[in-house]
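Worksheet for the structure shown next.
Of the protein chains in this complex, one is absent; all others appear in place.
Here is chain A:
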Amino acid sequence: MAAGAADGAGSVGGDHHHHQARYPLDAASYRLLCKIGSGVSAVVYKAVCLPLGSAVVAIKAIDLERSRANLDEVWREAKAMALLSHRNVLRAHCSFTVGSHLWVVMPFMAAGSMHSILSHGFPDGLPEQCIAVVLRDTLRALCYLHEQGRIHRDIKAGNILVDTDGLVKLADFGVSASIYETAPATSSSSLSAFSGPIHAPSSSAAALSSSCFSDMAGTPYWMAPEVIHSHVGYGIKADIWSFGITALELAHGRPPLSHLPPSKSMLMRITSRVRLEDATAESSSSARKKKFSKAFKDMVSSCLCQEPAKRPSAEKLLRHPFFKGCRSRDYDYLVRNVLDAVPSVEERCRDSTQLCGCARGARCVSPCRHASSSSNVAKNRRISGWNFNEESFELDPTDKPPPPEQQSCFLFHHDNDDDDHNMLEHEQETNPTGGHGDDDSSGSARRRQGDNTDNGQDGKDGLSDVAVPHLVTILGSLEMQKDMVMQVLEGGGVGGGETAGRDQEREREEMLVGYVRQLEKRVQALSTEVEEEMARNAHLQELLHERACENHTDSSHTSGSR
């Protein structure tokens, strides 16, 4: 219950938030309790804010070094979250930096995301009256966002958070965009990236109905067709499509076409229509038996209309008969039959808490800092220090750090000198084809390598054995799919058998070309991820190994700096 209360139960436009408690802007004021979720470049923790009577909060720690988004985009998200105020929209209490991480302090939504609820207790979907309650609150949030000229761009069960009292909040504005702001990154002049409202007044109205954001955003299964072939540009109606897919996700436990790999599902959606029947037909047999009301089916199919213009607005959708039946007692039903039936957020994530690259547990100030920086260090031998001492200019340049008494007058630090060597070894171990390190380090590296082999079965180095091959497989499958699309393109016969006009054919080809380009980017991104993951694993092993070394020996060469 603790969460959400601090956020106030404000309504649209209320200025309640001005009277909210001020959350402190330093890491020391918070104690991280446990990890409750993680993504590629962010980890979410359950935490308490000590000065505010240990109020429970959620803290999203975004690794700004790993995050692919540039700082401007991260700022845009933070600003968006700071300026939104609606009962059903997750709003950040505050955000501040901790090392190279951005900590976003948010209300703790104790029941977790709808996605997590589905996968931990309702794999075949939820009862219809629960779906209605959750979707209605989500729609209210969408109404508010759209009225603000804001597009969410990533509506899905994973972004719908629930509190233990059934309060629903729409979260994650990582990719949200405002139609009052010029599109970032894609704008031709880099200077205009900072500018506010769209330049020419005449174009802004057009933007309101069909904003032209040409960058790829969102998560494959929930993406509307016009977002996928993004050159068409898309507007707020893209959110309505994703909303329809989310409705099916809540009904069946997973989004339609999710038995296909993400990229294939995108291709299907481009080349053929997704119909409600498709969604149900391919579901498991148990789900097929499920009966949904006519109102529900009608609501969903109106959202999944191929033409954006024909999809209802969020406001109109809210008046759909499907939501007319919602009563406040349905919240109780949701709480009793759904929320109480799944394990707590903490329990759901317990298994994965060990995976945090940081070996210091949940209390460490800057989560996963070691893991992330190691990937850089591993690729790049760090220089121990520059020689700015003018007296020594006539001497030979030195590789060793200057003696301690001189250090104080230099601006640089000598922290991880030993780490460098360790990292290098790992490069050699995990990447036998890679180049060797410097002469001065290879000696010690070889010695250490010997130790490593002694210490082989530590039980935990299975991690890399599992994670890396998995990622490699994904990468391989993506590459295969890319080839397939290329073949289809070259063959010319797209989709086959369809009686589409020539224009449509050409358009489709364009879409596919765009799609291939996106896929290529994805493959590239994934390869870097694999690389990073491998470096991370290497570092983990190193830590383990180091600890083992410290236990067994006190040999002189393990003068580790930690």
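Just so we're on the same page, a residue touches a chain if its C-beta (ideal position, glycine included) is under 8 Å from a C-beta of that chain, and two chains touch if they have at least 3 such contacts; residues count from 1.
Convention: contacts and distances are computed from a predicted model.
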> What name does the UniProt record list for the absent chain among "AP complex subunit beta", "NADH-ubiquinone oxidoreductase chain 6", "MO25-like protein" or "EF-hand domain-containing protein"?
Replying inline: "MO25-like protein"
> Hey, which of A:34, A:82 or A:295 is the one touching the hidden chain?
Replying inline: A:82
> Which residue from A:33, A:94 or A:548 sits in contact with the chain not drawn here?
Replying inline: A:94
>> List every residue of chain A that touches the chain not included in the displayed model.
In response: 12-15, 17-18, 25-26, 64-65, 71-72, 75, 78-79, 82-83, 85, 94-97, 99-100, 102, 148, 180, 191, 194-197, 199-202, 204-206, 208-209, 313, 373, 376, 379-383, 385-388, 390, 392-393, 397, 399, 411-412, 416, 438, 524, 528, 531
